[in-house]
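Here the complex is missing a single protein chain, while all its other protein chains stay put.
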Amino acid sequence: MAWFERLKPRFERFDKIDSRYIYLAVFLSVLLPLFRPIGLPITVGEQTREAFLLVDGLPQGALVIMSPSFAPSSDAEVVPQMMALLKHLMSKNAKLLWVNLTVEGSMYATRAMDSLKDEFGYEYGRDYVITPYLPGQQTAIASIASDIKGALTVDVSGKPVWDMEAVSGVSSISDFDLLIDFNTGDTCIYYLQQVQPKGVRVIAGASGVTVPYLMPYLGSGQLAGLLGGLRGAAEYEMVSKTPGLALGGMDAQSLSHAAIVLFIILGNAANLAAKSRRGRLDTGADNGENQGFGYENQGGTSK
Amino acid sequence: MSRDPGVWVAALLTLAVWSYLIKQNLVFQVVEHVFIGISAAHAMTMAYFTIRAKGVQPLLAGDVSLLFPLIGGVLLYSRFLPKTTWLSRIPLGFTMGTAAAVVIRGSVDASFVKQIQATMLPLTSLDNVLMVVGTIATVTYFLFNLKSRSGVGGYLARFGRYMMMAAFGAAYGNTVMMRMSLLIPRVRFVFGDWLGLVK
Amino acid sequence: MKTVLPMIVTFVGGAVVLLDYFVEGSWISATSNAFLSWSVLLAAFSTFLGGANILFIHVRNLKDRRPNWGLSVILVLSLVAWFVVGVVGTTESDIYKFVWENVYSSLSATMFALNAFFIASAAYRSFRLRGAESAILMTAAVLVMMGRVGIGEAISSRLPMLADWLMSIPGTAGMRGITIGGALGAVTVGLRVILGLERGGTGMSV
Partner (left out) sequence: MLRAGSIADLTVLVLMIASGIYYYRKFASDKVVPIRRIRGLDTIDEAIGRATEMGRPVHFTTGFGDLVADTFAAFAVLDYVARQCARYNARLIVSNSQPVVHPITENIVKTAYTMEGRPDSFKSSDIRYLSDTQQAYVSGVWGIMEREKVAANIMMGYFFAESLLLAECGNRVGAFQVAGTASTPQLPFFVAACDYTLIGEELFAAGAYLTQDPVRIGAIMAQDIAKLLAIALIALGAVMYTVGSTFLAGLCDL
């Protein structure tokens, strides 16, 4: 390959690119799509589509329980899912009851509703209610399932929940059409065990690491839909045609991932060029090959 | 541009941290020392309230058993006097003993027995075979008595290394997305919430 | 006395908590729970030990006018001031919350997010083809990276599936082998600590 021969010396200087150029590339690949989204297409997974179709088929003014039970460490992944689902639900004028199984839950609920309520003409009490932290995850969910009116009595500001217009017609958990749990842990499984059998369909919004644990429930049909990680949020925005936090993020993800792969290729091209020029194997420190490989006579130099 | 002083503080601090990427500099070092200072103070504040709520108040309410940890806690400070240094090893030993027991409790079941159980898969698909052989091979790599590189053990151990490298590579690639999703909100905060350039 | 007493305490603490795991009995489980909550209190006490260490080092930097003593002044001032605000005004006061949200939380989030830059620079530096193992490491990383984003899907629609497979089969097998080995190491190190055999390592012998 003559062209490679010619380019060899140029490739060699990619062996030790100053890290700061890499930082700059990552920074730009995150920043630029925020100004000008590229809108790279993504395919929508089956599990996201199922969630969308379920929400889309809800009647106007349906009763929905929202449960933000994720840890703050995964809000970067889960909040975009919550916003995408909320926009869709609010466009269908769904009545929302927020149930909070974590200390931070009511904060996330308040923040999300404050940012969207004007756009959709929502009003506290009439269209949605936020209840305070309910400790004890598994037992809390069991109590909601058996007697929701006894388990939740007052809202975050101490007013009686069931006098509010949004939920005044509720007599038991079965009156709700849908429950959406945003989780990083076991809460969704408890909901599936306790609440789903009472005729409430359950959708999960999960962080990337939680997805494998929930897959079996999707296969068995207990879980009616699943959004996984930032990707799931982007898919939902795509399918519901409301580009938001996640879809903008997906362009940044695509670009930054591509930038990293490009740098890996450059580094290897440099290696290859140097190797063929010197006509021998590069014997620099090899993390992959020599690390901790403890057998006798294992050669290897280190830098 | 934002008029919220909180946003200004947070944004300037964000820039200070980013400046470290270019070069170690005085501004970042100042931020570093303030950060350590307030986080140490925060930890001490929380510790103060913990000792008061879980130690002193129940003790005054009659739970005499709490004298043990409270005296033990004070003994930790005996290390500052040369003659009594050994006394501080009593509470340290207690902490280490209970921590070690918790370690054993957590490891033997969830990380050993249950992992073995989860690997007992029917050898009916290629994936299952790979899972079983791969796990066995990786465990073989950790046999410290296995000195030879040849033989079945040696080959298995080598295959185990390959499995681990595949696992590391996959996990590395998978984490890139999560790390980027941490950076995106920060960039959005600076260029959106603070500068108002992005919506 | 000086060596035996700490060893006895270590053993009793560990043995009770361990026994509680294997044996049912209200007395044991009550004692074990009490021991674990004592540990929380002891940790709270040692937090002040840590704070004292910080103050010692930086006050001395300041006194001896060592290099960067100015930074030490900043640290000591922010530590003392903040502790006073926290204890006197409690952590619920407005000023505490303001600093918590805009200084502490935003610094934590920004520092954490630097991982995005470093994951790129480390990948560039270390994912080089040098042999079978580094080839596997690099290939798996690149495939999963591309399989997670739209640009990879545009290249091949099979990439996301391949990425999932890499995570779920070789990924699980490799990590599980490490977990099994690590668990055994944890068990023996735990036993040695409880039995007082970890002498050199814990500084208990002097």
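Things to note:
By letter and in written order, the chains are A, B and C; residue numbering begins at 1 in each of them.
Criterion: contacts are C-beta pairs under 8 Å (C-beta built on N, C-alpha and C of every residue); 3 or more make two chains touch, one makes a residue touch a chain.
Since the structure is predicted, the reported quantities are computational estimates derived from the model, not experimental observations.
Of C:Leu5, C:Ala34 or C:Ile57, it is C:Ile57 that touches the chain left out of the display.
Here one chain is not drawn; of B:Val31, B:Leu66 or B:Ile90, the residue touching it is B:Val31.
When the omitted chain is restored, the residue from B:Val27, B:Leu59, B:Ile116 or B:Val198 that touches it is B:Ile116. Of the residues in subunit B, those that touch the hidden partner chain are 20, 24, 29, 31-33, 35-36, 39-40, 42-43, 76, 79, 88-89, 92, 95-96, 99-100, 103-104, 107-109, 112-114, 116-117, 119-124, 128, 132, 135-136, 139-140, 142-147, 164, 167-169, 171-172, 175.
Along subunit C, the points of touch with the absent chain fall at residues 21-25, 42-43, 46-47, 49-51, 53-54, 56-57, 60, 67-68, 104, 107-108, 111-112, 114-115, 118-119, 121-123, 125-127, 137, 175, 178-182, 184-193, 197-198, 200-206.
Basically, only the chains that are shown with their structure count from here on.
Viewed as a contact network, the protein chains are fully connected, with every chain touching every other. By the count of C-beta pairs in contact, the leading chain pair is B-C. Each chain gets one centre point, the mean of its Cα atoms, and the points for subunit A and subunit C are 24 Å apart. Among all residues of subunit A, those that touch two or more other chains are 23, 26-27, 30, 231, 253, 256-257, 260, 288. Counting partner chains per residue, subunit B shows two or more touched chains at residues 21, 161, 165, 174, 176-177, 180, 182-183, 185.
On subunit A, the positions that touch subunit B within their shared complex are 20, 23, 26-27, 30-31, 34-35, 76-77, 208, 229-231, 249, 252-253, 256-257, 260, 288, 293, 295-296. Across the complex, subunit C meets subunit B through its residues 2-3, 5-7, 9-18, 21, 34-51, 54, 68, 71-72, 74-83, 86-87, 91, 98-104, 106-107, 109-117, 119-120, 123, 132-134, 136-145, 147-149, 163, 165-167, 169-184, 186-187, 189-191, 193-194, 202, 204. Note for the complex: subunit B touches subunit A at residues 21-22, 147-149, 154, 161, 165, 174, 176-178, 180-185, 187-188, 191-192, 197-198.
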